[in-house]
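Can you keep this structure in mind? I'll have questions shortly.
Removed: one protein chain of the complex. Kept in place: all other protein chains.
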Amino acid sequence: MREAISPAAAAALVRDGSTVMVGGFMGVGSPHRVIAALVERGARDLTIIGNDAARPGHGIGALIDAGCVSRCITSHIGLNPSLQKKMIAGEVQVDLVPQGTLAERIRAGGAGLGGVLTPTGVGTVVQDGKQLVKVDGRDFLLELPLRADVALLRCYEADYYGNLTYRLTARNFNPIMAMAATTVIAEPDEIVPIGLIPPDHVCTPGIIVTHLVERPH
Amino acid sequence: MREAISPAAAAALVRDGSTVMVGGFMGVGSPHRVIAALVERGARDLTIIGNDAARPGHGIGALIDAGCVSRCITSHIGLNPSLQKKMIAGEVQVDLVPQGTLAERIRAGGAGLGGVLTPTGVGTVVQDGKQLVKVDGRDFLLELPLRADVALLRCYEADYYGNLTYRLTARNFNPIMAMAATTVIAEPDEIVPIGLIPPDHVCTPGIIVTHLVERPH
Amino acid sequence: MDPKEIIARRVALELRNNTLVNLGIGLPTLVSRYVPAGMLVAFQSENGIIGFGACPPEGMEDPNLTDAGGGFISALPGAYAFDSATSFALIRGGHLDMTVLGGLQVDAKGLLANWLVPGRMVAGMGGAMDLVAGAKRVIVAMQHAARGEAKIVPELTLPPTAARPVSLVVTDLAVIEPTEAGLVLRERAPDVQVADIVAATAAPLIIPDTVPEMRL
Partner (left out) sequence: MDPKEIIARRVALELRNNTLVNLGIGLPTLVSRYVPAGMLVAFQSENGIIGFGACPPEGMEDPNLTDAGGGFISALPGAYAFDSATSFALIRGGHLDMTVLGGLQVDAKGLLANWLVPGRMVAGMGGAMDLVAGAKRVIVAMQHAARGEAKIVPELTLPPTAARPVSLVVTDLAVIEPTEAGLVLRERAPDVQVADIVAATAAPLIIPDTVPEMRL
């Protein structure tokens, strides 16, 4: 059983200097209430792993604006000129990873794999410093798993075991991040009694979700 | 749109000598009507990829009894003494693969990965002939993707786009096999109008399902 | 006809029934307007949906239903929502029949550069590298030239998106197919002459005896 905690209590679980996976795609499916609480508490020196940097003031963009972030592992920052400027100024380190590779690396981290071979990035700058492995005469890059201290998820429904469902395109990176972090904090739109989510509709099992954020008022 | 075909028509799509993934775990979630039709048509020389050999006369076991199978890539044959005898007699080649490795290899085949690194099997006979890769000082085996000419799936609901849902423990290998074959044949318990399965509950997208078997009478 | 409309209409002729297609942000998105009547194409948005439709009427948007650019969309009957690992399993695993992407440069070998201009603001590759590495057909939809400079060049001067050549390049002037032998000029836009195309192209072109006009 998980007791629901406040966004501020959730933010307190995210230590300065830690690596944090944040669900969402352009802020859709991001845990905005926990993000606001992180900004509020003045978190510092976070390494953020997320699909993109959203927009200034929004989602991961809000964390960057507030100076919470020292490093960003992400596939796209094109709609966040603030991060682009901080990157050029050397205030935030940005590691660009192809989106499908980012997803596979996070999945590998959660699935206990030592890495995966992907054709993506072969013959591009993404190849730099990576092992090239030939399988059946075709070149692949060995991409290594990603894990985090904390995963911050947004979900649609949760029950008090922490079982989660997601909604449409707000699903995105959330289910794979749920598997790849030590502390897993889910911010639901709604919390329902145990047993109300059919077993076939649960998308993330409660046993791996360590904390549940109270529903919005 | 997919027209529903008879089990016999589905069985006719499986050519002698082809590689066939068959969903199911001890026959639970196996496409029993298509399997019966394959036995009926006297299919020959199939390479079957499936979790286990079920029991004699049941699921994959029925295909083996009928002499349809020349090779089996599977994790467990312990409850099928008929296959054990055929293996010792040299009638059927059996390649044993750890269950999680089998699942990852099929997933890799469907996801376009060149392989995955797994800790499973390191220091055992499973390691024989495989590349050992060290990541962060830890040994992993490089396991290669599996693909098939045909995947034979059992599902719960299908719509006429071929979108599929699965039921409880009958899901097992079906969704990953759906991704890893050229011809994908789904045997549903029920076919429903397009639009009746909510987007969040579809488990396999219709666009990758090439054939739908008519519902049972 | 507007150059973008020419490109979008011509690319739409490459669509096939019962296929899975990904359209990049920007110009490629326009292609969905010109799906031939009666043809069933499943459009994927890589943020996690197959079978999406246009933006719903104001007030009926769902904040959990957006395209890869964050714009509101709707779900068609039979739509399928999925996570990012599944999305790129579909893209990388050979399930995506076609992707349509914008381009900064295409070279004589058919290599595409479309994600980074050194010295300018860095955007990131997003899903572009996976799409070019993984889709069965990669179609580049772009203006033939940018600010008077040719975008079809002998050799890329910008960083490549993948080691794999694209399948077809559709511009407001021409349809060009990269082949082993080089870039073949397949079609010309309405009222455009072969000489105009050659003049606007920095890479050498193989020109067949007949270069028909696009049938839009």
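So that you can tell them apart, the chains are marked A, B and C in the order they are listed, and the count of residues begins at 1 in each.
Quick note on the criterion: a contact is a pair of C-beta atoms (placed from the backbone, for glycine too) under 8 Å apart; a residue touches a chain by one contact, two chains touch by 3 or more.
Worth saying up front: this structure is predicted, and the values here are computed from it rather than measured.
Across the entire complex, contacts from the unshown chain go to A, B. Shown as candidates are B:Pro98, B:Gly112 or B:Gly162; the residue that touches the absent chain is B:Pro98.
The chain omitted from view is touched by exactly one of A:Gly42, A:Gly57 or A:Gly195, namely A:Gly195. Contact between subunit A and the unshown chain involves residues 1, 107, 109-113, 159, 161, 163, 179-180, 194-195, 197, 199-200, 202, 205-208. In the full complex, subunit B touches the omitted chain through residues 25-29, 51-52, 55, 74-79, 81, 84, 87, 94, 96, 98-104, 106-107, 118-126, 139, 156, 166-176.
Here is the rule we use: only the chains that are shown with their structure count from here on.
Contact analysis places A-C first among chain pairs (by count of C-beta pairs in contact).
With centres computed as the average of Cα coordinates, no chain lies farther from subunit A than B. Separation between the centroids of subunit A and subunit B, computed from CA atoms only, is 32 Å. The distance from the centre of subunit A to the centre of subunit C, with each centre set as the mean of the Cα atoms, comes to 29 Å. Annotation: 35 Å between the Cα-based centres of subunit B and subunit C. Of all residues in subunit B, those touching 2 or more other chains are 111-113, 199-200, listed in ascending order. Those residues of subunit C in touch with two or more other chains are numbered 49, 75, 81-82, 85, 88, 91-92, 134.
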